[in-house]
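Removed: one protein chain of the complex. Kept in place: all other protein chains.
Take a look at subunit A:
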């Protein structure tokens, strides 16, 4: 992907609270949002959206039909449209939706299967089953906001949101949509945490320290970005919050650290060209398999600013690429590099220019 696109709207549901101000304050304080998990999620620590309140945004009748991820996504999307000063019904067929997630569908799958396995067919709920597909959130958003353009949901582990961003950018450039709602969204649920615990992926003592290799702490939330071509934004008279100048991806053939580190370095080099970043947002989370990639990158680029790691504040899950992008937008800067290491092969890097919170 090359050629700038405008990010004109931002919506945030994070463990530190909803909305731009809560996120800015959290980033400025640097205080992690981790706490003991609610009993329903099992033992351990994580960054839960405990204060999330969709009242007044999601109608009660709809609310009861939505899984946690879709609720987060709905509220973040609502914020993003408002922030972009765009009435979605005015563009309907010309708005695309691209979602990145690791949990969407799985929470509902567990909720659906538990009673089915315990009680047989009479335990199966036709209300829950539609949410077991990963693209349930995008369907709910389409219904809620009247979005009829192309839609896609990506599940590329930690980089799912970047894959979504890439696809949205292509639809905009091809003229298949005038605006795209890009989301990273994930909700915590018991089974996944249980599996992660069993696989010894979670940090067991204290909060994660990047580079410690002790494991990650889980997080949840949603981040929504309204993306438009620069021309479309200009014609609407809306000033972008930032320009997404380059989104670069590169893959390693295998899962080995060295190959993935090299792929991330190549993606970052493509994103930056000959320029130096004025800020660097990284995706390390406390797991060796991720942290090692950015540690190596920092070593070979001592002239770059030190990276900030939003996952050390807000936790890790598949929509976490949205967290990185959100963090990159929250502090005005000339040129921001976002690197998104992943445990799968595909590595992403993005370059944002002209980040400004002023309108």
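Observations on the model:
Assume a contact is a pair of C-beta atoms (placed from the backbone, for glycine too) under 8 Å apart; a residue touches a chain by one contact, two chains touch by 3 or more; residues count from 1.
What we mean here is this: contacts and distances are computed from a predicted model.
The subunit not displayed here is recorded in UniProt as "3-oxoacyl-[acyl-carrier-protein] synthase 2", chosen from "Aspartate carbamoyltransferase", "N-acetylglucosamine transport system permease protein", "3-oxoacyl-[acyl-carrier-protein] synthase 2" or "Carbohydrate ABC transporter membrane protein 1 (CUT1 family)".
Of the candidate positions A:132, A:229, A:245 or A:285, contact with the hidden chain is made by A:132. Contact with the chain not shown here comes from a single listed residue; of A:192, A:264 or A:338, that residue is A:192. Between the chain not shown and the residues A:17, A:32 or A:149, the one that touches is A:149. Within the complete assembly, A:106 is the residue of A:26, A:106, A:284 or A:320 that touches the hidden chain. Panel shows subunit A; residues 65, 92-93, 97, 102, 104-106, 109-110, 112-114, 116-118, 120-121, 124-126, 129-136, 138-140, 142-143, 145-157, 163, 166-167, 170, 174, 176, 191-192, 194-196, 198-201, 249-255, 263, 343-346 of it touch the chain omitted from the view.
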